[in-house]
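This report refers to the structure that appears directly beneath it.
The other protein chains are all here in position, but one chain of the complex has been omitted.
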Amino acid sequence: MKKLINEPEAVVDEMLEGMVAAHPELRRLEGTEVVVRDDAPVEGKVGLVSGGGSGHEPTHAGYIGDGMLDGAAAGEVFTSPTADQLSEMIQACDGGDGVFCVVKNYEGDVMNFETAVEMAEMEADTDVEYVVVDDDVAVEDSLYTSGRRGVCGTIFVHKVAGAMAASGGDIAEIKRVAEKTNERVGTMGMALTSCVTPDKGEPTFDLGEDEIELGIGIHGEPGTERTEIMSADEITEHLTEAVLEDLDLESGSEVATIVNGMGGTPLMELYVVNRRLQELLDDRGLDTWDAWVGDYMTSLDMMGCSITVLELDDELKDLLAAPAETPGLTVTE
Amino acid sequence: MKKLINEPEAVVDEMLEGMVAAHPELRRLEGTEVVVRDDAPVEGKVGLVSGGGSGHEPTHAGYIGDGMLDGAAAGEVFTSPTADQLSEMIQACDGGDGVFCVVKNYEGDVMNFETAVEMAEMEADTDVEYVVVDDDVAVEDSLYTSGRRGVCGTIFVHKVAGAMAASGGDIAEIKRVAEKTNERVGTMGMALTSCVTPDKGEPTFDLGEDEIELGIGIHGEPGTERTEIMSADEITEHLTEAVLEDLDLESGSEVATIVNGMGGTPLMELYVVNRRLQELLDDRGLDTWDAWVGDYMTSLDMMGCSITVLELDDELKDLLAAPAETPGLTVTE
Amino acid sequence: MDRETQSEAIHEAVEAMADRLAEEKEHLTDLDSAIGDADHGANMNRGFQAALERLEETDGDPAELVKTAGVALVSEVGGAAGPLYGGSLMKASQELEDGITAETTVAFAERYLETVEERGKASVGDKTMVDAITPAVHTYKKAVEVDDHDPLEALGKAVDAAERGVAFTTPIRAKKGRASYLGWRSVGHQDPGATSTLYLLEELLAVATE
Partner (left out) sequence: MDRETQSEAIHEAVEAMADRLAEEKEHLTDLDSAIGDADHGANMNRGFQAALERLEETDGDPAELVKTAGVALVSEVGGAAGPLYGGSLMKASQELEDGITAETTVAFAERYLETVEERGKASVGDKTMVDAITPAVHTYKKAVEVDDHDPLEALGKAVDAAERGVAFTTPIRAKKGRASYLGWRSVGHQDPGATSTLYLLEELLAVATE
């Protein structure tokens, strides 16, 4: 498979270089794969950080900026960043009021963040708390799984927690709204094709010419069900139903939605999906207060999409509407 | 080939529905594939419009909003919009000060816009002028071609002309800066894979497993040269050299750049390209004032990228830095 | 042939053309993928379906009917082919205001060719539809005006001429249209617009022969 890369081993490093070259308001911590605001640590606010495997761009560093993240650590492609780098990031983003981490629920991410929090507390006496996001309704949360995965709903958590941090909220306040967001958000994804990692250079999984994978993860982990290809409307119905069943919203509720592209799907098709999604929400008496359409949490070059629905209240609306200025998301007043 | 669509014939219509559902500040002119600002026509400023085939999202309607376009017409996939719809759009965006059109240099686009301008002048006495953008340095501008194509440099023209219109410039002023931008901008693209149109459902052109196409257009028109796959650095060098040769800039010049994704290439790889692009510009003593990286002018699901370089002066810097708020591009003060 | 019969013939011709383009849709798109953007089949098919629908709701003079078909093409085809096919039919339809005669059809044909050349800024040898239209129009005019053949016979010769025009597009380099971006690589491919022009002429002949 052809890719616009040099050596596969260098791709994360070179991507980060290209990223800070494009965005002078970002800075890389020397000798690491950690990117922070150029003016980090920002005094007078809690530092907000995130991180995870690479290959999900603009996640994670693309959400650094006013109103969102202070730092983001990039692991190898689809591999959690290491604990030592996470700890460096946490310390670099502590302006004196502590640091809050947004972690996606993967064992690698959780274990490395846990280790990093211990290290930062030990080494620099930093006050650290975190939320573990698990919005993927495709995975049953049971004794038989590692729990639901963190996927595109994480972007809403970044936005909400970022706005709370920017407005001067303390760690406890940030944790409260981050957890609230996580409780009220659900996501379900699907793939038309597999992603191709730079290292392997071939599809991670094989899908037949007429097959799709429902409940796909964002790492090319196989999904929960493989079916025949369906129309965009049918796919949208399937995903939306799964999410709404999980959220169990009352008619009249206000929601924010994301139709998220997995990286290889053209924007044209995401709008086709959004059209049906909004019809379905409307049919159920749900009121869409904001609808995002685009590539927010990708899986390299995978073709497919995910649908995210977040149940709002006045506080979440205020936090989503608060200004943010980052490479991957801008909200103006 | 699998796509997230329903009937191929319905894809443009359904995309536009999904788009206005996501962006309430956009409105569709009934019975057409034209999208305008919800508050169009805006009084007290020249209307700025664009249009062309679909399949280049976020181009064209994605650039409607404060500081950029007032309207955009969507043709069928890769097919120019028809003259009657272009004329309706022009009339709907005339707030009394006339309308300026940004046209890409394809015979279909130019002929349909020409016809539309005649129609709008006849039917509504609208004052209309236009610029024909032809930034693609891959095409020789000679007796033997239809002239250079309009590609990603068009986004800079939208931004510059949009800022001039927003600041109250008259049609002549807008035309002047649009033409200045067009004269100073160059783009060159390449493809790793062909796009797949909804209608055909198969690659428009065949590329071998180890081949790439240089000088590709944004409609899957074959490019100017087919070569063996190269590294991202080599590809970047090739594209950058072609553009810089065409622009012939003096050392010390300030530039704005775009590394544009063709739709199927992950953002990760675009940043890898940007890294090398900025090194090359730096080597030649060129000073990058602003660097954009992302999907601005796509070709459905094609994998590949283009590189755009614009030579700046103070006026262009002011116009690029002026605020804009659109689904596809936001610039804050 | 009275006006009514003429109008009926036009209805029939457009119907035959629409059917033919539906059949040839994929072939035309394949030709356009090789040197263009793979939409000529879809464009022409969409356009003639629309023309057919509009004509089914329209009564009138031959000139009016042809103009209606042209307007339908302009508003439905888009791309380069839309204004070229549609705009030229609209303009040339004016020559049929006195009905369909040997004389008016020659004027119609000449006006059609002229309009395509003007809008497209194209000349013969540029590897476009002009290469099919030119020999057809020249042959038709000569057959009617110089050789005094009857229009049906002349039309048969024009179709043969167009066929040679289409064949001629293959070995030459494109100067207009998207194919021109290919430079020398355009040599060896048949032009889609010339090909669709030939199909339309063939259907016209078939309906006229009945």
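Order of writing sets the chain letters: A, B and C. Residues in each chain are counted from 1.
The working rule: a contact is a pair of C-beta atoms (placed from the backbone, for glycine too) under 8 Å apart; a residue touches a chain by one contact, two chains touch by 3 or more.
Predicted model only: the values in this text are computed from it and were never measured.
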Where the missing chain makes contact, among the chains that are shown: A
Contact with the hidden chain (one of A:Thr59, A:Gln85 or A:Thr236): A:Gln85
Touching residue (missing chain; options A:Gly98, A:Gly150, A:Gly217 or A:Gly294): A:Gly217
Which of A:Thr204, A:Thr227 or A:Thr332 contacts the chain that the document leaves out: A:Thr204
Identified contact with the non-displayed chain, of A:Gly62, A:Gly75, A:Gly98 or A:Gly304: A:Gly75
Chain A, residues in touch with the chain not shown (by the definition above): 53, 75-85, 106-108, 111-112, 114-115, 138-140, 143-146, 149, 197, 199-200, 204-205, 217, 219-224
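Here is the rule we go by: only the chains that are shown with their structure count from here on.
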Distance from chain C to chain A - Cα centre to Cα centre, in angstrom: 54
